[in-house]
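Right after this comes chain A.
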Amino acid sequence: MEHLVPIGLNHYLTISAFLLGFGLFAVMTRKNAIVVLMGVELILNAANINFLAFSKYNGGMGGVMFSLFVIVIAAAEAAIALAIVINIFKIFKSVDVSSIDTLKE
Partner candidate 1 sequence: MHSLIQLSIVVLLLPLLSFVILIFFNRRLPRRGDFVGVGILGTAFAISAYIFWTVIVQTYDPAFRVAWNFTWIDLGNVPGIGPLTIKMGIVIDNLTAIMLAMVTLISLLVHLYSTGYMAGDKNYGRYFAFLGIFTFSMLGIVLSDNLFSIYIFWELVGLSSYLLIGFFFEKDSAADAQKKAFLANRVGDIGMWLGILILYSQFHTFSFAEIYANLAAGKFAMSNAWLTAAGLLLFMGCVGKSAQFPLHIWLPDAMEGPTPVSALIHAATMVAAGVYFVARIFVLLTPDALHVIAFIGAFTAFMAATIAITQNDIKRVLAYSTVSQLGYMVLGLGVGAYSAALFHLVTHAFFKACLFLGSGAIIHAMHHEQDMRWMGGLRKHMPWTFATFTLATLALAGLPLTSGFMSKDAILAGAIGFANVEGGGVYYIIPVLGFFSAMLTAFYMGRQIWLVFFGESRTHLKPADDHHSAHHAHGAHDAHNDDHHADHGVHEVSWNMRAPLVILAALSVFFVYSPNPLDGAQGWFMKMIKTPATVVASYQSAVGSGHSALKELPSAEAAGEHASEKGEHTFADPRQAELAHTSHAAHYTAIYISSIMVILGITLAGVVFVFKIIDPDKTAETIRPLYLFSLNKWYWDEIYQATFIRGSLLLSKMLYWFDRNIIDGMVNGAALIVRNVAFANNSFDKYVVDGLVNFTAFSVNTTGAVLRKLQTGKVQTYVVMLLAVVFGYFVFYFTRLIY
Partner candidate 2 sequence: MLSLIVFLPIIAGLIILAVPSSQKQIIRIVSLLAALAQGVVAILIWRAYDPSLPGITAGPGGSPLGSFQFVEKLPWIGLKLGGMASLNIEYFLGVDGISVTMIILTALVSAIGVLSSWTIQKQVKGYFILYNLLASAMMGCFVALDFFLFYVFWELMLLPMYFLIGIWGGPNREYAAIKFFLYTLFGSVFMLLVMIGLYFSVLDPVTGNHTFSLVAMANQANYIQDAILGPHNVMWRYIAFAVLFIGFAIKVPMFPFHTWLPDAHVEAPTPISVILAGVLLKLGTYGMMRINFPLFPEVFHASMYIIGIFGAINIIYGAFCALAQQDLKKMVAYSSISHMGYVLLGLAAGNSEGMVGALYQMFNHGTITAMLFLLVGVIYDRAHTRQIDKFGGLASYMPVYAAIVTVAWFASLGLPGLSGFISEALVFVGAFSSITTRPIAMVSVLGILFGAAYLLWSLQRVFLGKRKPDAAYDLEVGADGHEHIHFHDWKGKIDLDARELTMLVPLVVITIFLGIYPMPVLGMITSSVNKLVEVLTPLAIR
């Protein structure tokens, strides 16, 4: 087992970077509003991982606290978002983000 590299900061950071990338990708490409919002969640969680990893590696509880708050915020955001999306669906009869572009230029 000793030939296995212990999991270090870099691994966390890489994962969070990937998460961020996925999140942004989802936000940019997915048509379905719900998926877009999931992308946003991914972004936030990427941040969370960073916070936790950093707080693990350079001590201090700040990161942990921060990530807790981020999670809470994410939840609230999701609630509001869903409410708005539902409202959108009521009106536009679709949740296709890319098709909702009456306001432009």
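The rule we apply is simple: contacts are C-beta pairs under 8 Å (C-beta built on N, C-alpha and C of every residue); 3 or more make two chains touch, one makes a residue touch a chain; residues count from 1.
Selection rule, in plain terms: all candidates are chains of the complex that A comes from, given by their letters.
Note that the structure is predicted; figures quoted are calculated from it, not measured.
Q: Only one of these touches chain A in the complex, so go through 1 or 2 and give me its number.
A: 1
Q: In their complex, what parts of chain A are in touch with candidate 1?
A: So the residues of chain A touching candidate 1 come out as 24, 27-29, 36, 97-98, 100-105.
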